[in-house]
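Pasting a structure here, questions to come.
With one protein chain withheld, the remaining protein chains of the complex are depicted in position.
Right after this comes chain A.
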């Protein structure tokens, strides 16, 4: 991952889902410098976040392909040209400067680019938060919605909330590292791979079901205790000492700040013309986030819109460049 926030890229792709990844490859093939900005800490969009294990049957050339496998293939393809990648950043503002360079600000800082291709699907993903009073104040200390660095939890007493694949996988990964791992879930049944659930029940992980979070007790240094409540019997409560709390309740997506950028938005989609241009010159859109007469929201159509957007962006940056590219068979030969 390249860190060059001050560098001005030819194309910045907002949204690292399947269409964003193919856009990155294609822009690289057209010798444009590329940066991808993604709100989640990983690439792959909906495919990785919502249904990594589901099969997709309508990708050209793949009779059937598992969503995560498709992402892995797209990553390999995009990495042909080593795009810069900024993960865990949500673009908050997008403004065209007097010199025609577009400045974007995220929760982390500023990014500069000649053109933007929006491939943000249904908007930025954010984790579904714990709906408890004052949960937010612990976000800077020991309440976590992602596990990026397992070593942070070494010898800690960790409480996990959630019952899906990620929650179970994280619990299993933490078991050998943490001092103690507890997983609490609203129902007795975990919605995760049978094999992982079997591993969970055979592990030393403390399983609390059916329990839901009721209250967090702590101070400015973080949460010290969590009170959990039996799902079916509200008077049955347990108070657990904790060093860290990890919540995995899935994701929410929304267009969010994108609505304030002056784009023509209809029904939560961005209007584009046949060049995939939005109403802001230099800003393009492809995939589920864009709309036009006859638009069909499929990965397959997004894969077609990506080269249209890139080739037109190329000719916007360099009016002498041809919109119609050479065939890849001759470029890579």
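Operating definition for what follows: contacts are C-beta pairs under 8 Å (C-beta built on N, C-alpha and C of every residue); 3 or more make two chains touch, one makes a residue touch a chain; residues count from 1.
Note that in this section contacts and distances are computed from a predicted model.
Trainee: As a check of understanding, state which of "tRNA uridine 5-carboxymethylaminomethyl modification enzyme MnmG", "UvrB/UvrC motif-containing protein", "Protein-arginine kinase" or "Ferredoxin" is the UniProt name of the chain not shown.
Mentor: "Ferredoxin"
Trainee: Out of A:66, A:128 or A:275, which touches the unshown chain?
Mentor: Of all options in A:66, A:128 or A:275, contact with the hidden chain holds for A:128.
Trainee: If I consider the whole complex, including the chain that's not displayed, which of A:81, A:251 or A:292 touches that chain?
Mentor: Residue touching the chain left out of view: A:251.
Trainee: Given the contact definition stated above, which residue among A:64, A:154, A:187 or A:322 touches the chain not shown here?
Mentor: Counting the whole complex, the residue in contact with the absent chain is A:187.
Trainee: Residues on chain A that touch the omitted chain in the whole complex?
Mentor: Contacting residues on chain A, toward the hidden partner: 46, 49-51, 54, 121-122, 125, 128, 163-164, 186-187, 189, 191, 249-254, 288, 297.
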